[in-house]
Each structure stands twice: as structure tokens, then as C-alpha cells.
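Sharing a structure below in C-alpha cells format, with a few things to ask.
Of the protein chains in this complex, all but one are displayed in their positions.
And then chain A:
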Amino acid sequence: MKTTPDNSGDVRLSGISKTYDNGFTAVQPLDLTVPEGSFFALLGASGCGKTTTLRMIAGLEEPSSGTVRLGDQDVTHLPPYKRPVNTVFQSYALFPHLDIYENVAFGLRRRGVKSVKKQVEEMLELVQLGEQARKKPHQLSGGQQQRVAVARALINHPKVLLLDEPLGALDLKLRRQMQLELKRIQTEVGITFVHVTHDQEEAMTMADTVAVMNGGRVEQLGAPTDLYENPRTTFVANFLGTSNLIEAEVDTKNGADIVLKAGGGKLVLPEARCSAPTTAGGKVLVGIRPEKIALTHADDAGSIPEGRNRVTGKIADASFIGVSTQYVIDTPVCDEFAVYAQNVERDGRLVPGADVVLHWSPAHTFGLDAAQDIDAGTEEEAA
């Protein structure tokens, strides 16, 4: 069922922006290319402009500037009903007066397709709703309604399927299940999916490429692992998972590594993993993910191998959450250092109040420009 790659499913946004009549700019001029057949996620907190971007692709919002192209066709000024895209709306927007069958057949009928029966039945099979064809939307569960919304859009074989927070109304367990389901459907039909979500886990599980948006701009774009391992801004570092950020000063360079001074100690950072300028004396934010850090009791500090970055501290809090234990550690470089330790061999001495040494491989360290807000993208900032 895969379509031949003639790039007609590419989405190209160039210089696209949206400023509302009241002067609020939801999307700053933005260039974005979504390659055909990819699963692309626009990720960001509410109000970051991700839904507006999606609606401009759908034609539900007129861009203030720039162009929207699908393949080689400029669709910037086409009304939604003339665009070869379909949308799965937030909370689905199923037609309440039509049964499931007619909801799914709606797009085909509008385009004058004579016999819709075979296609509708096939599509209902794909989303496993063959039995429910004659029910009304309100008689179905949330997860089933969600699948109807996907079927109703997919049956038209759009060049691009747009999904606006499609899983937002489902409970956690169902959401996980639908994430896999949507991923399966996308692989099966090979259509370009553009998915808008505020759930970073959802974006990372499903998408091939994630664009993290903040304040109407794309902060960083890349594969989920790339974004997670090499964040280039504090917003991405904090919004995708958790990061410990340490304010440090560039001391010397040692081959491909930079040596930094932080809180009286030294830290090593590969230069390739630093997105900030690295002149001697310059400020850099050193980042490390909590699960990359190993925790050793201060008495055993001698057993830590050479060449690892070290920070000393005192355990302030420890919470056991099953697969791991999450520690909050008071250190001279950062007073709330988060460490996630897997519960493999638990050291009984690691309790609040204990003196510990945190250590990690320099290869896991990343460097960010210190001119940014260190708390951007954290929950405290959002609140």
C-alpha cells in the first residue's frame, strides 16, 4: 500500500507566520519541511503555536505570511475542502447525527465516489470497528471514537494526515495502546503524519522526527534520540525529560575535550557536544541527564574509575518508585541535583543525609549557551 516516493506528500512551510487581529503572534516566521512518508511530531507546551501551525497546513487558519506547499502544489490560499489533507481533530469532532459508517463515508461521498461500501468496510476493519458500523458516535467509547476519527480521515488517502492532540482525551493506558496502534497504521499506509502533542513521551515514542516548539518558534528539530541526547537549548533539555544544568566556566582545552571549572571542581565536556562558544573564561551550562549518573557513597570514593566527571554532595531526598530510585542531591554546583538509580544493587547507606559522590562519563555531558534562562521548559516555569 506504500505510495511511490514522488515527493508529492512532502509538506514545505516557508516563512510561514500567524499574527491574530488582536496583535498576538502565535507563530513566528517558520521554515519546515516534512518529508513524505514520515511520522512528524510538533511538540510543545500549550500556546507554543503548534496547533496554529497544523491548522495552517489544514487550511483552517490563513497564514499572515509565507507559503504552504504540498509536494509541488502551492496550497496557501486553497480552502480546506480543496486540500489533499485530512485532520484528526482534538476530541474527534465526529458528526453526532450520522452513524459510524456514514461518518467514515463522509469524505468519499463529498468527492462523488459512487460505491463507498467496499472502502468503508475495509477501513473499519483496519481500525477494528467492523461490528460498530451502525452505531452512533456517542454509543462508542473514547478509544473507539478516536479510531473512527482516524478512519474517517484516512479513507480519503490524503497526502498528509494531520493529528491535533488526538490522544489527549484518553486515559493513560489507552493512550499507550493507541500510540502503538497509530504507529502501526502509519507504517501500513505510508502516509505522511503530522502529529501535534504536548506529551513529550508520546512524541518520542511515535515520531521519526520531532520539532520542539516554544513561543512560536522551532527550538530544535531532530530524531527523538538526537533531541534527548544532544539538546541544544535549555528549553529542549528541560522540556524533554529532565536535565541537571550546572553553571560552569571554560578553563582549558584538552584535545577534543573542554575542561570547565564549576564549584571548585573540574568537569570535562567533549567539544562536539557543546552548542555554546568555548573561548577560555566563557560561561557554559553543563548538562547531564539524571539516569546517566552513578551514585557512590563518599567512603568508597576511591573505587571510582579515573576520567569520570565527579561532583560531591549530600542526599537531600530519596523516593523509591519501583524500577528506580529518584534521589535529590544537594551539591555545591547545583542545589537540586536529580539522580535516577536503577534498583539493581541497592547500597543501604544511600539514605537522606549521606555524603555521596556523583560521577558520570564525560561522553554523556552536553554544553549549552549560558545566556539562556536556565529554567526554560521546566514545570516550575510553566507554573
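One rule holds in what follows: a residue touches a chain if its C-beta (ideal position, glycine included) is under 8 Å from a C-beta of that chain, and two chains touch if they have at least 3 such contacts; residues count from 1.
Basically, contacts and distances are computed from a predicted model.
> Absent chain per UniProt: "Sulfite reductase subunit C", "Anti-sigma regulatory factor", "N-methylhydantoinase B" or "Spermidine/putrescine transport system permease protein"?
"Spermidine/putrescine transport system permease protein"
> Of the residues A:12, A:50, A:152 or A:232, I need the one that contacts the missing chain.
In the full complex, the listed residue that touches the missing chain is A:152.
> Please pick, from A:17, A:38, A:53 or A:87, the residue that touches the omitted chain in the full complex.
A:87
> Just name the one of A:107, A:231 or A:313 that touches the chain not displayed here.
Reading the full complex, the residue touching the unseen chain is A:107.
> So which bits of chain A touch the chain we can't see?
Spelled out for chain A, the touching residues are 58-60, 79-81, 85-87, 89-91, 93-97, 106-107, 110-111, 136, 152-153, 156.
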